[in-house]
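One structure follows; several queries about it will come next.
Left out: one protein chain. Kept in place: all the others.
Moving on to chain A:
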Amino acid sequence: MIRAVLVMNTQGRPRITKFYEFWPVEKQHEAIRNVFSVLCSRAEHVSNFVDAESIFGPDSRLVYKHFATLYFVFIFDSSENELAMLDLIQVFVETLDKCFRNVCELDIVFNYSKIHAILDEIIFGGQVLETSSTEVMKAVEEITKLEAASNAINLVSKSVSNWRSR
C-alpha cells in the first residue's frame, strides 16, 4: 500500500501531506525534513528512487518527481510496483494540470482542500483508486457542482432571511 504522499517545494515547505498510516504529527514533520534533505542533495538526471528505510522504517520505498518548484513524493511498501508509482505521480500531476491549467505552487497553496479532493479520488486509504485523470476530473467536477449548488442555496436562504428580518 501507499504509506504517504508528500508534496513540498524546493525550500522544503510542505504543500500537501497525506499519511495513510498512523504517524504522530511531530514524526511526520521530522520525516518531511529528512526526505527533503535527501532530495535536495540529489543531482539532476539520476533515478527517481531513494532508499527510504532509514526514514520510514523497514519495507518502505520512496519515489519522487521534481516539477518546477515542487517535489512530489510517494512512499509505499513492497506490495506496490515502483515504476507504476512513478506513473501514478504522473497521473496526479496531469490531473492537477487539467484542473488548474498549468498548475503552479500557488494553486496548490490556495486550493488546498480541492487538491485533497483530487488526491482522494486517486488514492483511497493507501490503495490506488483511479488511474485515469479524465475519470478523476469527472468525479472532482461532480463534487464541485454539489458544493456550488448547496452554497447557492445557502446564499439564497440567507439573503431571504436577511430580507425578512429587515
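What we mean here is this: contacts are C-beta pairs under 8 Å (C-beta built on N, C-alpha and C of every residue); 3 or more make two chains touch, one makes a residue touch a chain; residues count from 1.
One rule holds in what follows: contacts and distances are computed from a predicted model.
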| item | value |
| --- | --- |
| Missing subunit (named according to UniProt) among the choices "Monocarboxylate transporter 13", "Exosome complex component CSL4 C-terminal domain-containing protein", "Snurportin-1" or "AP-1 complex subunit gamma" | "AP-1 complex subunit gamma" |
| Chain A residues that touch the omitted chain in the full complex | 14-18, 20, 22, 25-26, 28-29, 42-43, 45-51, 79, 81-84, 86-88, 90, 109-114, 116-117, 120, 124-132, 134-135, 139, 142-144, 146-152, 154-155 |
